[in-house]
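In this view, the complex is presented without one of its protein chains, the others remaining in place.
Now for chain A:
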Amino acid sequence: MEFKVPTMAEMMANGEEPEILFWVGCAGSYDERAQRITRDICKILHHVGIKYAVLGTEESCTGDPAKRAGNEFLFQMQAMTNIEVLNGYNIKKIVTGCPHCFNTIKNEYPGLGGNYEVIHHSQLIQELINQGKLRAEGGESFKGKKITFHDPCYLGRANEVYEAPRKALEVLDAQLVEMKRCKANGLCCGAGGAQMFKEPEKGNKDVNIERIEEALAMEPQVIAAGCPFCMTMLSDGVKLKEKEQEVKVLDIAEITARANGL
């Protein structure tokens, strides 16, 4: 990276407090494909000059996959440990790179003593566009390109955030096309509810294939995603259909970073 990503520990040592904490998430930290999204989110934060920080090695799993899989013990252990860290740093506002982390911290942490303003990175991008701090200039042009957005379940139906990611795409002057199953009727990529970590049950198709067929039928140049798990499932689908040359699967943050030449 061309700049240093600040950690909370450093900020605290300098007696500073960030405006916002960037919660990276496990996929964003370890998954190579998702790491690129993480770095792009940092580039955006750096570019607009928001005072932000990450937890670095102090971050841990929110407990989301454990909770969805029924392991409430493990979830609450994770949650309370994380809340202790977050409250210790006096965190007020959090932006997450993952809808699962977003949902968990926003909805399930308050009951355990963790009260923060939590937004998903697509909402941050929407905010920045609205404030005029971000526009689609100085980078790759998406003008006229056909883009379809796949709603992540835990951003869309779970929290009714449908417009923010679309706002980020609207500024591109691209051709936005909606799949029939979009927004509240969006079809899951197949990874939610801890499915990401197990083999699917017996059936006649994988969920991500069902979804990618719908997406490819729109003949897009870009399939836009907002979740690292969706990213994995959709990319796998595109690979399986041998459409990697024609169709790119890109996160909202990556598209924004590219359009701004970051």
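In this section, a residue touches a chain if its C-beta (ideal position, glycine included) is under 8 Å from a C-beta of that chain, and two chains touch if they have at least 3 such contacts; residues count from 1.
Assume contacts and distances are computed from a predicted model.
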Among "Dihydroxyacetone kinase-like protein", "4Fe-4S dicluster domain-containing protein", "Asp23/Gls24 family envelope stress response protein" or "MoaD/ThiS family protein", UniProt-listed name of the chain not shown: "4Fe-4S dicluster domain-containing protein"
Residue among A:143, A:205 or A:239 that touches the chain left out of view: A:205
Full-complex contact with the absent chain, from A:103, A:122, A:148 or A:235: A:103
Residue of A:24, A:45 or A:147 in touch with the missing chain, whole complex considered: A:24
Residues belonging to chain A that touch the chain removed from view: 1, 4-5, 7, 24, 26, 28-30, 35, 38-39, 42, 54, 56-57, 59-61, 63, 65-74, 76-78, 80-81, 103, 106-108, 111-112, 153-154, 157-160, 184-188, 190-207, 209-211
